[in-house]
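Structure below; questions to follow.
Taken from a larger complex, these chains appear in their original positions, while the remainder are omitted.
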Amino acid sequence: MADAALNPRARLVIALMLAFGIAAVRGVAVLPVLVALPVLVALAAGQARHILRRLRGAALLALGVVVTLTLISGETVLAQIGPVALRLQGLEAGMLIALRLLSIVAVTLALLAPLSPFQLVAGLRGMGVPALMADLALLTLRYLDELAAELRRARLARRLRGGRTGWRALPDHAFLLATALIRAQARAERLWSAMRLRGYGSGLAVDLAPMRVTDWGAVTAAIIAALALVMLDRAL
Amino acid sequence: MHLPDGIVPVEMALAGYGASAALAALALARVKALPDPQAEIPRVAMLTTVFFAASLVAVPVPPVSVHLMLGGLMGVMLGWFSVPAILVGLFLQAVLFGHGGITTLGLNGMIFCLPALMAFGLWQLAGRRWPDLVALAAGSGAVLMALAIFAAIVLVGLPVVVDAGAERVALSIFLIAHLPLAMAEGVIVMTLLRVLRRVEPRLLPHG
Amino acid sequence: MNVLALHKLSVGHPGHPPVLSGLSMQMRAGEHVGLVGPNGAGKTSLFHTIAAVLPAQAGSAEVRGRAVRAGHFDTDIALVFQQAEDQLFCPTLFEDVAFGPRNMGLPEPEVQARVAQALAACGLTGLEDRPVHHLSGGEKRRACIAGALVMQPALMLLDEPSAALDLRNRRRLIALLAGMDQALLIASHDLELVLELCPRVVLIDEGRICADGPARAVLGDTALMAAHGQEVPHSLTPHDGTGHRHVRSFP
């Protein structure tokens, strides 16, 4: 699939363009487009199932917004269930927020989740993000395992020597967190030396893949789509 | 307590980006003036990892979720480095987990970075004299300050149809839900700094 | 009573094929057994299964008659990890060694006494207040051993106890372990150490027990050892003290 090979930089730009386009929507008239857009992108990226799974948190949040706003705001009462009134304006505002949220998250995930950490960071560099921040992003992802392993190790070592469990272990845990962090930092320093000793300078060793015609095409299409969305929204 | 995508108008989101970019530029300039910024990177990255991971253990309390924020910790431990660290952490959270938002990245940056810098300032001022007290205040204070900024943004940003009174009630519930978090973060910062003072003073912000 | 009994035990990592399968063996209380085998044979994995860190893929392991269940840890067993850093988690050496006895609910004076004794046995007296991550490689290794000793377990599993030790400390460790009346299971590539400490040796390779018998018979069997990528220890091969010896060739 052509899309699978989209340049990381292009993906970042497209994600930002579409996200801001969607965020700019104000009226309920274009809501169907907000549903269609992420579906299209997800299908194009071949990521549909993957995204659905990761969308759960955002969906819960969106539901919460809809329910809360429907209950607390607006004049027009749609229905009255005992003391609880469901209101039209709240429902509309809630739906708008919820759909904007879901569709932005879906678009972002579809475009960026398939990238490896290296590609993601290379893309950031390509967009002119300072080297220091790009390095930070890469190391952060790398150290995630290290930190988890450090915590796991400390917990295991603790249990093996008869460490308590349950709520009585709570103070122990705060302490464990602190010592694990200190040790993780010491290890981080050694790992960093190991990387530098093997020639890691400032900046990345991965090449920035050049933007090809398809990349430019996709970026242009995204810009047009975002503008069209905003203009459609303002016109209706 | 991230501001998700889609809640606030796009103009605010753009303004947030502008503000965060300016803050990042300032912080990076400060950082570059340090004697050997490269040597600090592993420590900064490890704390960024902690910050990044902390939000993953989240309890969704719609329309937001409660989780450790660690802004105060970042500020005290990293000083000006906390700004790039937090921004990177927020970006990764948004992109990899759909947590927070890509359009609201700038606003979230303000919600987390300003309290971090406040904590840093507090520590700079009095950390040496009353380490435990200041650590507690920095940890808790950062959460409270973040809450205040968050509330301000939501108040300004929510659609006009929302009834002002109801909005305030909802916000208060949300704020109260976060008070235990403020306490917990104070204790975390204090414990960590205590252990550090004892076994690895080199990593302390104040040698 | 047997301190350790394995019945048709299969050892492996979740989601991977078993590393070892159909292991059966027993250890009597107080017995010292050496566990040898090439890199990747599964010594560490076996230890983790016995210590309830890793679930058994099939069969069972029993410690003092009680079945081992993964995640249910037992202070009757002490495990000294192959990687010293995996085991030390407290800020200072003293706290790390005292962690076990404190959790066993011993009164503080007894804790202090036991810790002092364990540190002395491992040659660490004077380093009590050192942060553990400021110790040298050999000091860390000894700290781990002290942390296990102090628990006075019925069965100690030692994974490469002599790695990173200098010769004086290695000798001290040998003397210390030789004098212990608890059961010891020692995985090591240091065959001289195994030979000195363990009357009985178990050789594992290719997923199973290849030999189980008197140390001198197993370790001295040139054909057997060569077949499993091992060498007969120096002290079992005669040579002339000039430093030249019969180098065997390996695949």
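Note that the chains take the letters A, B and C in the order they are written out, and that residue 1 is the start of every chain.
Note that in this section a contact is a pair of C-beta atoms (placed from the backbone, for glycine too) under 8 Å apart; a residue touches a chain by one contact, two chains touch by 3 or more.
Computed from a predicted model, the values in this text were never measured in an experiment.
Here the complex as a whole is made of A x1, B x1, C x2, with one representative copy of each chain displayed.
By our rule, only the chains that are shown with their structure count from here on.
Judged by the touch criterion defined above, the protein chains are all mutually in contact, each touching every other.
Set against one another, B-C and A-C show the most C-beta pairs in contact at A-C. With each centre defined as the average position of its C-alpha atoms, the distance from chain A to chain B rounds to 18 Å.
Note: centroid distance chain A to chain C, computed from Cα atoms, is 46 Å. Among all residues of chain A, those that touch two or more other chains are 179, 182, 186.
Residue positions of chain C with contacts to 2 or more other chains are 91. Residue ranges on chain B touching chain C, taken from their complex, read 195, 198-200. Within the complex, the chain A residues that touch chain C are 153-154, 156-164, 176, 179-180, 182-183, 186. If you check the complex, the residues on chain A that touch chain B are 15-16, 19-20, 22-24, 26, 54-55, 57-58, 60-61, 63-65, 67-69, 72-74, 89-90, 92-93, 96-105, 108-109, 112-113, 120, 130, 132-133, 135-137, 139-144, 146-148, 174-175, 177-179, 181-182, 184-186, 188-189, 191-192, 202.
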